[in-house]
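Note that one protein chain is taken out, while the other chains of the complex remain in position.
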Amino acid sequence: MSAKEFYLNRFEIRLSGLGGQGILTLGKIMGQALALEHGFYVTQTQSYGPEARGGASRSDLVISSSPISYPKPENLDVLVALSQEACNLYFRNLKADGLLVVDTFMVEQLPTNNYVGIPFTQLAKEKLKVVQATNVLTLGALCYLLPFLNKNAAAKTLKEVFPAKIIDKNIKALNLGYSKAKQLYPDIPKKWSFS
Amino acid sequence: MVETTKLIHEYLRHSKKFPHVYCPGCGHGIVLGSIIRSVHHLGLSKDEVVLIAGIGCSGRMAVYVDFNTIHTTHGRALTFATGVKLANPKLKVIVVMGDGDALSIGGNHFIHAARRNIGVTALVLNNNIYGMTGGQSSSTTPENSYSTTTPYGHLERDFDVVNLALGCGANFVSRTTALHAQLMDKLLTKAIENPGFNVVEVLTPCFTQYGRKNKFKNVVEMYSWYRKNTIKVEKYKELPEEKRAGKIPIGVFSDKQEPGFEEKYGQLREKLRSKK
Amino acid sequence: MARKPKRKELFALGNEAVVEGALLAGCSFFAGYPITPSTEIAEGMAAKLPQLEEGVFVQMEDEIASLGAVIGASLAGRKAMTATSGPGFSLMQEHIGYACMAEVPLVIVNVMRGGPSTGLPTNPAQGDVQQARWGTHGDHPIIVLSASDVQECLHMTIAAFNFAEKYRTPVILLLDEVTAHTREKIVLPRPEELTIINRTIPTMPPEWYVPYEETMRGVPPMPPLGSGYRYHVTGLTHDEHGYPTSKANEISALMHRLFRKIDQFFYDIQLVEEVETEDAEVVVVAYGCVARSAKLAITQARESGCKAGLLVLKTLFPFPRTYVEKLARQCKKVIVPEMNMGQISREVKRVNNGLSRVVTINRVDGQIITPGEILKKIYKD
Partner (left out) sequence: MAKKKGETIVTVYPAWCKGCGICVNFCPGKVLEFDEHGKAYVARMEECIGCGFCELHCPDFAISVVAKDKKDNKNNSEHKDEGKN
């Protein structure tokens, strides 16, 4: 699980959705796992708005095997959209062969047939009984979909970032997201070619 | 309390020219004497006293006395003092401000220093006017009185320093006049020693810029006015409402010993360190 | 041989890196007032300083008070700082002048906004470059630094403290929202890897101490308040004893010393990074987050065979004129992209003085200048 196995040249991910869905935390945890556990160069930027809840929220990651100059994404390799609005707004920034990951519970009108759809919010509500776990469920799914992001590294980061009393629930969410993605989209990880 | 002049001379900076710049009869000199007597009475060394002044006539005081002295910007003396006290709580910080300094341009700092209860002594030398800039009205210029910027009489109301300080929660709040030097010594001694934020308002005459424009013949008449119109706060409280008008109470209005902000911050540090 | 402990790594915001840098530099006092996009610096200090033996964080009533408290703390012997953004920086200007005049070491971090006025609080801009240079009234020298990535935020904060202490002067570190709010991995240097400079304190008996004495370096020693060296501090022009003066010869000596102490160490202060400038025919001069855009642009230009280079300014003032002049002589075109209407390009043009063609890229819409925009100017004749 080290950065040496994969050569990434500006791999760009946008995590987007509504304020309150934990998008910024998701970006921070994912960035930290990739930077500190895997040893990639990572820049994580986000849009700051005056609104703390509701409204659009996004967090961008640029991941690379060499130092990153320009810290913002230019062409997205992955767009994660946890709301219809975010999907509509950012789909045009996704590369033609990029991967769209949506929360099918929140996004009903898809701009393409080529996407990964998992009902993260629904799973969080029904299986975990905590809607706040949506973001970590998403992280779990991404750990499966992106071969360079290891689930154990993500779990380690979760333990560093979250207070002890909510760790178990979050690990559970991480595993659930991972297995759900694996079950629904077994072939996606093979899509990537890193060299 | 005689034989104090020689003592005062010991605290003055011998490299500075005397007599000082203040106009004849200006109470600022009396206040400087009182600060020195109070520091001496408390047995403090010159090194542990920091005298911080603002801008204006009162601001000039700092240069004359052999303490650690800082002549700051207009109205901001209390902010410097907050930094000094927090950085080194062992220092005794005395802040000298005029009325324009403390309550007009520095009003925000005054109320927040009081609210924060930072451990400094705030001396407000209230002469009801901007002296150094030439007699413009300040936030303590009485209604209807004249200044160079209120040539037709002042329409605004003036601040009551004591009530303002009380409202902001200062530990110790007091008032005296330049004519009541013994009371001033007592109040200042107490204020320097007391924890938290301590206010001493000194009514001090400015004949040059205020008295002349407001029907006083000379500075002595202004002192006589203080003698006639001030009353000990204890007696003031016994007066029936109708007899209080025009009387200025002097003395101690609040005397609390709540710990200063710097002390509480020290306790916080202790707590955090013991947890580790 | 004992293995050295692993350096601590953090995934941190630029603002958080400033906090780490300040603590490594020995900062133990912070006074500030919340303002976007600098607030994480205050929040970080609020959490960390009380954990130190002597650390103090205080949230003041406004930015004027914040810098006043910082000056007071510095006079009392602390390494002290504040952080703010455009509007707050404007409020601090009077006290910046005071700190220049009274020679009080301190650090101000300004995470810039666009303006005028409240402007654009949550988007990046580089609107305060000339304000940092000339914001306070009266002639004065000043040191202004910048940083373009998160690790550099840490190192430039340390540099800011070192310059402040070495030259007894306020130092301003200008950041932008992108740099302040980007998270990246930073590596905390081990203390023994760092050079930390502390102010010189007087060593003569107090009676012989002359607070503003002319010295070789032009920087007089500075005792903490209460240490036995009683002297007078003032913002008025003063003689070497610190007493106010209006005598022409004394004022002249003071003012010239203030300038000299910065000027004569110009080569120590001017920090830049040169990227592929050796054979460059087109040079981009940039600072802050825009320097990162420029870096990608010149990489792309080189890939297509265009001899492009980059000069990243880490010191903005005193303006690193020797580097700019050298490159202006060498290349055909100098491109200055910045997120204002031309604040550093004025300096570049002044130094360039007709040597080369100076082209500017200016954005004032709260958006970072992209590598594509710079690339276009590199190619364009």
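To keep things simple, chains are lettered A, B and C as they appear, and every chain counts its residues starting from 1.
The working rule: contacts are C-beta pairs under 8 Å (C-beta built on N, C-alpha and C of every residue); 3 or more make two chains touch, one makes a residue touch a chain.
On a predicted model such as this, the values are computed, not experimentally measured, just so you know.
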item: Partners of the unshown chain among those that are drawn; value: B
item: Touch criterion as defined above, residue of B:12, B:166 or B:233 at the omitted chain; value: B:12
item: Contact footprint on subunit B, counting only the chain that is left out; value: 1-6, 8-9, 12, 14, 18-20, 22-30, 33, 178-179, 181-182, 185, 218-220, 223-224
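Keep this in mind: only the chains that are shown with their structure count from here on.
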item: Chain whose mean Cα position lies farthest from subunit B; value: A
item: Interchain centroid distance [CA atoms averaged], subunit B/subunit C, Å; value: 38
item: Distance from the mean Cα position of subunit B to that of subunit A, given in whole angstrom; value: 61
item: Complex contact set, residues of subunit B against subunit C; value: 15-16, 46-48, 50, 52, 62-63, 66-73, 76, 78-88, 90-91, 108-109, 112, 261, 265, 268-269, 272-273, 276
item: Contact footprint of subunit B on subunit C as seen in their complex; value: 29, 31, 50-56, 58, 60-62, 64-78, 80, 94-95, 98, 224-228, 230-236, 241, 243-244
item: Complex interface listing, subunit C residues touching subunit A; value: 9-11, 36-37, 121-122, 149, 177-178, 181-185, 289, 292-293, 295-296, 299, 368, 370-372
